[in-house]
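Complex shown without one protein chain; remaining protein chains in place.
Here is chain A:
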Amino acid sequence: MVRAVSGVRPRVDRATLLAWTRDYGVYVGVAVIVLFNIVFTPNFLSLENFRVQAVQVAPVLIVALGMALVIATGGIDLSVGAVMALSASAIALYLGYGPVVAVLVALVAGAAAGAVNGLLVAFAGIQAIIATLALMIGGRGLALVLVPRLQGIRNEDLRALGSGSFLAVPYVVWIAAVLVAVVVFLVRRTVFGRGLVAIGGNRRAAELSGLPVRRTLLLVYVLCGVLAAVAGVLTTARLQASDPNSVGVLIELSAITAVVVGGTPLTGGRVRIAGTIAGAVLMQLLVATLIKHDLPPSWTQMAQAAVIIGAVYLARDRRRT
C-alpha cells in the first residue's frame, strides 16, 4: 500500500513478468531440464528411458491431481501418503478374495479416509492442515497394524497391472492419463468443479450464492483419498509387495510441490491441471537427472527444496500489487 509510491512503471513490468513466470515457468523448467539431458545425459532420448520416467512419475501425478483439487479449495491434504499405505495393506489383506475385490476394498478405504478428512474440514471446521495431519499419522499407524511388515504379493493380474503395457504404453501410464482426463472434465465442465474453485476464491460468496459448500468440500477430500488409494494400488502392483512402512512416504510433499510449481496458488481459487502435470514431470526429471549424474540423494532433496522456495516465492506476489 505504502511502498507503491515510487517507480510505478517498472513495478508493473516486474509484476507482469512474475505472473508470467508463475503461470508458465514450470514449462520452461521442463524444457530446460530436457534440453540439458539431451546434451549431457547418455541414452536420455531412448524409448526405454521415457517409459521408466513415465512409470515413475505416474503415482506422484495421480496423487497430485487430488491435491490440486484440495488446494484449489484453499485446503491441503497431508494424509495422501498414509492413504497409499492403507490401500497397500488392504490389497495384502483382501487379495485372497481375488484382485478385483482387493482393489475395490483399497479404493473404498481411500474414500473412507478422504471422508474423514472432509468431515473434519467441512463440517467440524477443523483446519485442513491439522485434520489431515492427524490422518497422516493415524492412517499409517492403522496400515502397520493391519500389515506389520513387508508382505510379498504373488498375483498375475496385479503383476500385469504394475508392469504390463498396452500399445507399448504401460498400464500405469494409461491409468494416469485417464485420471487426468477425468479430473480435467470435472474441473472444466461440472458444477462441482466450478464450485470448488469458487469456494477457494471466496467461500463466503459461494455460500451466499447457494452453492453446497460443505458437500463440495467433503467430495473433494473423498476424491483426493480415492486418487491416493489408486496410487497405492499401482505402487503395490509394481513392487509386487505390500509395504505400508515405506509406500508413499513424503509423497504429500512431492504432490504439493508439483501443484504449487505448476501455478496453483496455495490460497486457492484457481486450479491448473496441465501445470500440475508439468510440475510432477519437472520434479521427477530433476531427481532422475541428479541421480544419473551421480549426485547423492541428499543433493536431490536440496534441489527440490530450492524449486519449492522458488515456486512459493513467485506465488507470493499474487495477493499484492
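In the analysis below, a contact is a pair of C-beta atoms (placed from the backbone, for glycine too) under 8 Å apart; a residue touches a chain by one contact, two chains touch by 3 or more; residues count from 1.
Here is the rule we use: contacts and distances are computed from a predicted model.
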item	value
"Sigma factor regulator PrtR", "Cell division protein FtsW", "Ribose transport system ATP-binding protein" or "Tripartite tricarboxylate transporter family receptor" - which is the UniProt name of the missing chain	"Ribose transport system ATP-binding protein"
Selected residue (touches chain absent from view) among A:Ser209, A:Ser246 or A:Gln301	A:Ser209
Residue of A:Ser46, A:Thr190, A:Ser246 or A:Gln301 touching the missing chain in the full complex	A:Thr190
Footprint left on chain A by the chain that the document does not show	1, 4, 189-192, 194-195, 197-198, 201-202, 204-212, 269-270
